[in-house]
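One structure is given here, and the rest of the page talks about it.
Omission of a single protein chain aside, the complex is shown with its protein chains in their original locations.
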Amino acid sequence: MELSPDLLRQAHYWMRLARALDDRGTFLHKQSKIVGGYFSQIGHEAVSVGAALALEPNDVAAPMHRDLGCYLARGITPRRILAQYMGRSTGVSRGRDANIHGMGDLNFGIVGFISHLPASLPVAVGMAQAFTLKGESRVAMAFYGDGSSSQGLAHESLNWASVFRLPVVFICENNQYAYSTPLSRQMNIVDIADRAAGYDMPGVVVDGNDFAAVYRAAHEAVKYARAGGGPTLIECKTMRMRGHAIHDNMAYVPKELLTEWAHRDPITLLEDHMRGIGLLDNVGLSTLLAHIEAELDEAQAFAEQSPYPDEASLTDGVYA
Amino acid sequence: MELSPDLLRQAHYWMRLARALDDRGTFLHKQSKIVGGYFSQIGHEAVSVGAALALEPNDVAAPMHRDLGCYLARGITPRRILAQYMGRSTGVSRGRDANIHGMGDLNFGIVGFISHLPASLPVAVGMAQAFTLKGESRVAMAFYGDGSSSQGLAHESLNWASVFRLPVVFICENNQYAYSTPLSRQMNIVDIADRAAGYDMPGVVVDGNDFAAVYRAAHEAVKYARAGGGPTLIECKTMRMRGHAIHDNMAYVPKELLTEWAHRDPITLLEDHMRGIGLLDNVGLSTLLAHIEAELDEAQAFAEQSPYPDEASLTDGVYA
Amino acid sequence: MTWDQGLHKEISTIASEDASARELTYLEAIRDALRYELLRDARVLLMGEDIGVYGGAFKVTQGLFEEFGERRVIDTPMAELCMISVATGMAFQGLLPVVEMQFADFISSGFDSIVQFAATNHYRWGQAVPIVIRAPGGGGLRAGPFHSQCNEAWFAHVPGLKVVAPSTPADARGLLISAIRDPNPVIYYETKALYRSIKGPVPEGEAGIVPIGKAALRRQGEELTIIAYAAMVPEAMQAAAQLEAEGRSVEVLDLRSLRPLDEEAILASARKTGKVLIAHEANRTGGIGGEVAAIISQGAFEHLDGPITRVAAPDTPVPYSPPLEDAHRPNAAKILDAARTLLAY
Partner (left out) sequence: MTWDQGLHKEISTIASEDASARELTYLEAIRDALRYELLRDARVLLMGEDIGVYGGAFKVTQGLFEEFGERRVIDTPMAELCMISVATGMAFQGLLPVVEMQFADFISSGFDSIVQFAATNHYRWGQAVPIVIRAPGGGGLRAGPFHSQCNEAWFAHVPGLKVVAPSTPADARGLLISAIRDPNPVIYYETKALYRSIKGPVPEGEAGIVPIGKAALRRQGEELTIIAYAAMVPEAMQAAAQLEAEGRSVEVLDLRSLRPLDEEAILASARKTGKVLIAHEANRTGGIGGEVAAIISQGAFEHLDGPITRVAAPDTPVPYSPPLEDAHRPNAAKILDAARTLLAY
């Protein structure tokens, strides 16, 4: 499948935006403008954007904490995200949930993330089952990590989706670590995608730093799901390029491993490709980056000027 | 591997004892002498006895509710079991736990069963990890069913055993049903053993009604585990020949399926084989059965004459 | 009666919808509510282990699979944790799932998803979770530690959840309908020991819907209030009747709803009688009784004429052997004893 110039440009924008928003967050955190902890997703851009762009607007996704690109590409704005990080009333969770947690908005088909991993999987399965029961031609996508793959709920979710042949796309982001824990302490196999066979579903391994590879696999899986084929498991091999969260200097990661992956940065790879086929040049890139910086400046200003939630609202919304 | 006459005779005794004790329980339940519910294990004798006999006395097992043969073969006596079913103070749990639950006694390397399936798996994994840490050459065996295989804990346990390469033998008793639920509602695959590949452990399918097949596979797996090879998953294909528990008439099971399996009764199969090689004749069989009936008569009398626990002991033993 | 003798029986009497003054068992009333809601609202569906073809371990859903088909009455894999989250996902997409735990004891296997996920979505990001979790609880059936639990206190502590526990057929129906229509996750504790042991008049149609959060005064009295719920309500009524025969005037308040508690009704009764006894089948320490006592001791302090007294199960698992279970389980006699002491105070 040839990827259209338009798709590549979109992908480029969202991946650059995710990266820039991530950097902005780090900067704001250093300035103590961000409340509490902060998760970087650098290295994950091709996964989150590649998978998200394979969905239709009417589909749904349950992203995890390094899928900023998915939130953005589906329509959660940097304004709302920065306001969220700053605990403002204009943040996605209106100051209730922390950093990337609880950033859900079903108007954009996004489920709010919950810490307890891999909770995103079964909720996507349930949404997919609702689609099936209602006869809607929609697909649910769920993300989980290599660490999350050790949790029983990962098994229950994949199995449930398989038993009911539900339209779910499981994106496993294998970024080599779960907090400080290397793959060897989570599993005794090389490819998590091998487990798909235990559910009679397709299991695919892709280069998670290659946007086109992620997009193609996800697109295929979405098509298959929508056609009634059932779930697919896509394992994206990538690398978490920062610590688990901002406080973690990841001394436990071998330097060489980071260097190796740094040479395969997903944005650089995409840009090299786009330059090669004449879709990008230096001018185009600086224009885009300037545009993004301006967008983030505006978003930051919006967030900083947004009020904190009124403490009188503390108990609002515990019940619907 | 040729099975020794002695082993076959042992197996025959335990399988016959399990079957007779099971029948006795049904009889006593009809007489309202057994308290509460009652689980039959008919059809499972080759699995529970075949697996248990592959263990050394110093090994441990965490059996489930249809593994009567395992309890017996490891030394829990019919006396204690019938007293347990009758809620007597001489029962294995001293009247505290119900029917086949909580019949644990580590003097015989048996863990007390808990309802919440498949709780037997991780506790066996933990015991195996203790053996490894202490440098003991012991093996832990755990049982679970086709229904239990849908639970996340099954995944976590197999994965944990694999990651730490622990001496565990997982016996999956695929008896076609989980309560009323057929395999097709638990999984979308034919062989649960296929999932072993997802943990890089050997996965074996055996005829669970063939004692020799179960024993050989279990023996192999125990040897492999003891040699440091790690865990093995053995799936035993069998059939639950009664309802889920005694109240269940299993109208949901196709008659033909039962007939088909009735022709492959594990005890008949073993006895045919023993007759064929001259280890059993009619006289030998009647002698054995008479011996077993006498044993059970004595056990029943013991149980019936045993006192109920004193209600003053109600709160004893909540804490160690 | 033990759990296998009778409790699991197939029933031929599906309550007919047109009977005008129906007498239903507690179990039939539950089924009636499920059927009524399934008929009324296409978004309602049932999910659970063995609830479809088999009709459920206790036959509560018997006949519904045949009537509504496999898209509305769904037999699931054996995976409680996933099941709760799947129900939550369905609710996100406009369905109204009613999930059956085979026994309340197994709700602990789905606990994580209930307390962390279902309970918090609306507060965190405004997404309602209209699911119901049916939990057949309680003992007295010789079913031992894993088929007799009363674990409602775990959930009564969790903001975002509602918890109800009916004690009559009418409430069994009326509260279940409310639970299904409630936009929040509701844990519906149904009492196995009441399934077939009690029968009573049950309203039809939109009549008799019981709001969540309202206690029911089962009996008026002046000298003592017994606060109870679920299986302990009939026991409390029996104790109160006996005391009346002895010339004492006792009020019985059936909580029905454990979260939210009907503080107003609790305080009103406590203020009126000045003496309160709380009875529940759950373990004493950390049970609902503690919360009720705290509410009263704070809100009706000046009206109290005696120590708030709790009658509850001692702090052990539910034992199996008959003499042990009988000693363990609170009942009318134990309530009576404690009530006499309190009345004499």
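First chain written, first letter: the chains are A, B and C, and each begins at residue 1.
Convention: contacts are C-beta pairs under 8 Å (C-beta built on N, C-alpha and C of every residue); 3 or more make two chains touch, one makes a residue touch a chain.
Everything quoted here is computed from the prediction, not taken from an experiment.
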Neighbouring shown chains of the undisplayed chain, as defined at the top: A, B, C
Contact with the hidden chain (one of A:S93, A:Q129 or A:T238): A:S93
Residue in contact with the excluded chain [from A:Q41, A:Q151, A:T232 or A:Q300]: A:Q151
Subunit C, residues in touch with the chain not shown (by the definition above): 105, 108-109, 111-112, 115-116, 119-120, 123-124, 145-146, 151, 153-154, 156-160, 259, 261, 282-283, 285-294, 296-299, 301, 304, 306-310, 315-317
Touch residues of subunit B, complete complex, unshown partner: 60, 92-94, 96-97, 101-106, 111-112, 114-116, 119, 121-131, 133-134, 140, 152-153, 156-157, 159-160, 163, 317-320
Residues belonging to subunit A that touch the chain removed from view: 35-38, 87-89, 91, 93, 95-99, 101-102, 114-117, 147-148, 150-152, 178-181, 185-187, 245-248, 252, 308-311, 313-315, 318
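By our rule, only the chains that are shown with their structure count from here on.
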Computed distance of Cα centres, subunit C from subunit B, in Å: 36
Between subunit A and subunit C, centroid-to-centroid distance (C-alpha), Å: 41
Geometric centre distance via CA averages, subunit B-subunit A, whole Å: 45
Multi-chain contact residues (two or more partners), subunit B: 150-152, 185-187
Multi-partner residues of subunit C (at least 2 other chains): 76-77, 79, 81-82
